[in-house]
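Following: one structure in C-alpha cells, then a few remarks.
Take a look at subunit A:
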Amino acid sequence: MDLAVAHIRIDGERCVSCRECVEVCPQTRDSQYPVYAWGEDGLPRVANPESCIRCLSCEAFCRARAIVVDSEDGQGWRMPGDPRAETKCRAIF
Partner candidate 1 sequence: MRVAVLSLSSCTGCQYVLLSLEEYFYTLIGENAVSYAPFLLDQKELPEVDLLLLEGTVRNGDDFRRLREARQRAEKLVALGTCACFGGVPGLADMVSEERMLRMRYGEGATFEQAPPGVKRLLPVDAYVSVDAFLPGCPPGEELLKDFLKLALSGNLPSRMGATVCSECKVTASPPSRDGFRRLLSAVPEDGKCLLEQGFICMGPLTRDGCGALCPSSFGVPCGGCRGPCDEVLLPPFQDPCLETLRRLARATGLSPKAVGEQAKDPAHSFFKYCLAEPLLRRRRPGGTARFLYRLGE
Partner candidate 2 sequence: MADMVISTVTRISGNACIRLIRDEAGNPREAWLQAFGYRGFDIMLRGSHADNLVPVVSRICGGDSVFHQVAAARAVEECLGMEVPAEASRVRELAMWGQLLERHAVSLTVHSLPDLLLPSSDPSLRNIISIHRVDEEVVRRFMALKSLGTLVLREAGGKAVHAVNVVPGGVVRDIGEAKRRELLERMSEARSLLVETARLIKLLLRRNEDVVDSLGEESAPCLALAPGDGIGLLGGKAVIAAGEGGERVSLVPGELRASIEESNSGHSHIRVAQIKGVGDVLVGPLARVNVNGGYGSELADAELEELKAQWGFPFRRVMLGHAARILEMIHAWEMIKGLLEAPPGEGLRVTATPAEGEGTGVVEAPEGLLVYGLRVDGDGLVKGLSITAPLQFNIGSLERCLLEGARKAGAGTEGEARVSVLLETAARSYAPCIPCALH
C-alpha cells in the first residue's frame, strides 16, 4: 500500500449522513483544500486525500463506523488495549 497519500474508505451503506466527519476534520473546516466535501447524494466524499494528516478523528467520531483510514483489510488501525478487553472483543458475535 502506497502511504504517500491517505487512503480513506467510506462505506455508503453504513453512513447515516450525520456530517460529523466533515465537522470534525481539522483539514476540512476553513481549508483551501478540504479533505472531505459533501456529496450530492447525501454522503461525504473524499475530495483531497493528500491534505489528510491522519489524525483519525473522522474514524473515531464516525457513529456508524463507516470510515476507515489507511487500512488494506478494512479493519482500521487500532492501538492495543487491555488484554482482557482484546480477548473479549475478539470473541463477541
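In picking the candidates, the idea was that all candidates are chains of the complex that A comes from, given by their letters.
Keep in mind that, in the parts below, a contact is a pair of C-beta atoms (placed from the backbone, for glycine too) under 8 Å apart; a residue touches a chain by one contact, two chains touch by 3 or more; residues count from 1.
All of these numbers come straight from a predicted model, not from anything done at the bench.
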| field | Complex member touching subunit A, one of 1 or 2 | value | 1
| message | Looking at the complex, which residues from subunit A come into contact with candidate 1? | response | 11, 13-14, 16-20, 23, 42, 60, 63-66, 75, 78-82, 84-86, 88-93
